[in-house]
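Yeah, one chain of the complex is gone here, protein chain that is, but the others are all in their spots.
The chains carry the letters A, B and C, assigned in the order they are written, with residues numbered from 1 in each.
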Amino acid sequence: MPHNIAILGASGYTGAELVRIIATHPSFEIKALTGDRKAGLPMSAVYPHLRHLNLPDLITIDDLDDSDLDLVFCALPHATSQAVIPSIPSSVKVVDLSADFRLRDPEAYSKWYGKGHDAVEMQSEAVYGLTEFYREEIKAARFVAGTGCNAATGQYALIPLVAAGVIDLDDIILDLKAATSGAGRSAKEHLLLSELNENVKAYSAGGTHRHLGEFDQELSKAAGRDVRIQLTPHLLPAARGIVMTCYLKGDPQKVHETLSNAYLNEVFIQVLPFGEIPQMKDVRASNFCHIGVVGDRVSGRATVFATLDNLTKGSSGQAVQNANLMLGVEETTGLMLAPVYP
Amino acid sequence: MPHNIAILGASGYTGAELVRIIATHPSFEIKALTGDRKAGLPMSAVYPHLRHLNLPDLITIDDLDDSDLDLVFCALPHATSQAVIPSIPSSVKVVDLSADFRLRDPEAYSKWYGKGHDAVEMQSEAVYGLTEFYREEIKAARFVAGTGCNAATGQYALIPLVAAGVIDLDDIILDLKAATSGAGRSAKEHLLLSELNENVKAYSAGGTHRHLGEFDQELSKAAGRDVRIQLTPHLLPAARGIVMTCYLKGDPQKVHETLSNAYLNEVFIQVLPFGEIPQMKDVRASNFCHIGVVGDRVSGRATVFATLDNLTKGSSGQAVQNANLMLGVEETTGLMLAPVYP
Amino acid sequence: MPHNIAILGASGYTGAELVRIIATHPSFEIKALTGDRKAGLPMSAVYPHLRHLNLPDLITIDDLDDSDLDLVFCALPHATSQAVIPSIPSSVKVVDLSADFRLRDPEAYSKWYGKGHDAVEMQSEAVYGLTEFYREEIKAARFVAGTGCNAATGQYALIPLVAAGVIDLDDIILDLKAATSGAGRSAKEHLLLSELNENVKAYSAGGTHRHLGEFDQELSKAAGRDVRIQLTPHLLPAARGIVMTCYLKGDPQKVHETLSNAYLNEVFIQVLPFGEIPQMKDVRASNFCHIGVVGDRVSGRATVFATLDNLTKGSSGQAVQNANLMLGVEETTGLMLAPVYP
Partner (left out) sequence: MPHNIAILGASGYTGAELVRIIATHPSFEIKALTGDRKAGLPMSAVYPHLRHLNLPDLITIDDLDDSDLDLVFCALPHATSQAVIPSIPSSVKVVDLSADFRLRDPEAYSKWYGKGHDAVEMQSEAVYGLTEFYREEIKAARFVAGTGCNAATGQYALIPLVAAGVIDLDDIILDLKAATSGAGRSAKEHLLLSELNENVKAYSAGGTHRHLGEFDQELSKAAGRDVRIQLTPHLLPAARGIVMTCYLKGDPQKVHETLSNAYLNEVFIQVLPFGEIPQMKDVRASNFCHIGVVGDRVSGRATVFATLDNLTKGSSGQAVQNANLMLGVEETTGLMLAPVYP
């Protein structure tokens, strides 16, 4: 019998991506879709690409009947999740895709998000959703907080290296190239095609990007000491995808070996042969993350490239992967869709 | 037990798209991949996005063992298929994706392709692969010739209208907007991103595009008289997708009604409500075709928009749909992947 | 001595394009730039690409000192121009780039723009700014109304043909491909790069696009009878440029000859040899319009392609060309910048 699912905030890109994935997922059935501003509309009015599916109309969160639900995906905007999730009955499992519960420490949350948290009591309950590193906790969890898409990409490159101590923890530089869908569907001048085509621009440079809160939390945990990386995001003229170029100090062969071993049994994390470089389009619309390692003519330097699709492995794919674990479904179910190329 | 499949010409875009689709197809198993220039290489060396799959290495066609095969997809370049297909044992079913067997008339072939056909005897054997209109013949066929991607798009818009006689057959104008992957992976100056970004250019205008041979053949058949349309293709700064804008003389409501009725029970052909316009991205990487009809302030004029993904419904998705029918598998198997948006 | 110029609405794309052109114009000096919402800011804060120029800061229209001005470019949003222009002293010449004064007939304005005109008395004063067809009137004018960018493109293809009677006036079909900057800089969901990349979508189909008001007015005037064309606009994944594909009934050679003769002495309108097709990128960021004519296998059909840059020849370049004429400056001054390719 399929598990009954609801998606809160289905009118955003991560909501639409959840529907896309679940459309061919054999064990999940979508019982409700909420979208407060679009309530009353069929999903096909908001996302015509889903018109072939037999989906419930969009409703308000207030109209949601959660009595028969097994799990709720919460794809609401940041700061909205923390207002909604506390009122979901504890019998319903929750996978949150917002930024609200990624940081366990209320002070860290305040620092990075500029406001106090409205559900402090639930911050520590949420399991951090980086599946490959929290698998057992996620299986047992009632509430999982999805990671930032950029934070996920960087962590796939870094966590095994930081944990193994094979790189200099005080000199980690991440150059991020990110597509626009990570910024969501809301209309903003700098996200217009007119502005971005034939353009590239850095933003939130200098240590101000909010995903640094996650890096600080998780890398420090992996290292057993404080780790503070540099991260410089750049916006690309592309809709989907992330490439993280990581400049590290360490032996490149050892770096490659450490990553290869760490992900040997991970279906979705593909470490390329030493010296090969992954490209963004090779993971498009899939749950895969490709990682490559190269050395440098400057000895003792390693460059690690990690790429994934921000909407799939970076958010909605990850969310389904976690939901599978939480509901006792085989972890890869519905997620083996091959990347779309070209 | 899965059906044993081989893909000839797996190193091209339609070959890669076949692999992508079959990757999650429960009844097909890929036993061989050929690619003469890439023979000896793993598929992941040619298409790294497929590296998570356990695929056979590329071999030459000469090295193909066809003893256990149930069906061969032939994704070879135009003019190559006609040299290869005659030597495939008759026990093996064949779906050709090239242009070689789309035209039944040797003279028509010579006219549009500028050379005599090397396998004239097989031209009439090949069933034209426009599934929705040749379903029964395809079920019974040993050999199916896939349609041109542009020809498919236009025919989905036109065939029911031409058959029903609700439009003027002597004044059909098709304005085609086509993405670049339809031109394949071979390196040509005019397909460079440098040339095409921020660009649009018509090509093969004036009645010279080869897909007109298919339009002539199929529309004339549907009409029971000769039909000669105008077709003006434009190349877009995009990798995947086709939009066909069809300028027709006829009553727009009747046009819409005719199309709606024709596709009422077709899963993959979605006719939008009257007045709604489909967009190219709404069928991306899927086997769906969206069709919209609008009227005009000039009475008696109807504009029909049809859009599909040239690599999926326009070629490899169509090929799998036909293979399903030929092998007795449920027609939609492996093809219900939802479009990728945004 | 240079002519003193002001630009009202300098924070929009056409305003910025005016500054770009005037930056190397030897006879114009920018004395004031207005932008109500950006008043107080340096222009480089709104458009950093202009930071090398010594420009006046943005001010409100109320703060504009028009005592020493020779000419004002009014690049305000539609419906705003009609409120502002009546109060400009009659000693100052005006080139309007908005849609407010393109239609001479108040009823036509109401019909296409859905509201009554607030400066009806000035509607008939405004000279329609399609330079090549209104040159003498523009030279003598105090007030010129710039054309719609799409309307200009189509008219360059059609006016000589309509005037010469070499095409069927009752069967003119225009398929428009337009880049996004024509829609301006304001943030709208459907103009996001996430939405438009790898996409194409028709809009305002069926005879509802506002530029049809201009086509009706000017083509009917050229023909000496009512002319009503079909126009179907499509939005492209590109920032700049317009391609208009015109499906006409008439002798293609005669069509080509008529256009070639009409533009023989026009610097900016380049008619290609018969059978050659212009591409959008070939006029990028320039004041040129390229026109090509092809015949068809269906006899008596001609396809005309016209392309120009919506922000240059389609609006700000045209505006400068007209201002040159109005101020007695050589017409091509500042406008011979070669197109940017690739």
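Annotations
By definition in this document, a contact is a pair of C-beta atoms (placed from the backbone, for glycine too) under 8 Å apart; a residue touches a chain by one contact, two chains touch by 3 or more.
Quick caveat: nothing in here was measured; it's all calculated off a predicted structure.
Of the listed positions A:236, A:255 or A:319, the one in contact with the omitted chain in the full complex is A:236.
From the options A:37, A:115 or A:297, the residue with contact to the unseen chain in the full assembly is A:297.
The chain omitted from view is touched by exactly one of B:91, B:194 or B:253, namely B:194. The set of chain A residues touching the chain not shown comprises 173, 175, 177, 179, 194-195, 197-203, 205-208, 212, 228-230, 232, 234, 236-241, 243, 245, 247, 275, 277-281, 284, 294-298, 301, 303, 305, 342.
Residues of chain B that touch the chain left out of view are 13, 179-181, 183, 185-189, 191-198, 237-239. Take chain C: the residues that touch the chain left off the picture are 13, 16, 19-20, 23-24, 47-53, 181, 185, 197-198, 239-240, 267-268, 270, 272, 276, 278-279, 281-286, 288, 290, 336-342.
Everything below uses one rule, namely that only the chains that are shown with their structure count from here on.
Note on chain placement: the centre of chain A and the centre of chain C lie 45 Å apart, centres being C-alpha means. Between chain A and chain B the centroid-to-centroid distance comes to 35 Å (mean Cα coordinates, whole Å).
Chain B and chain C have CA centres that are 40 Å apart. Residues of chain B found to touch two or more other chains are 197-198, 239-240, 278-279, 281, 284, 342.
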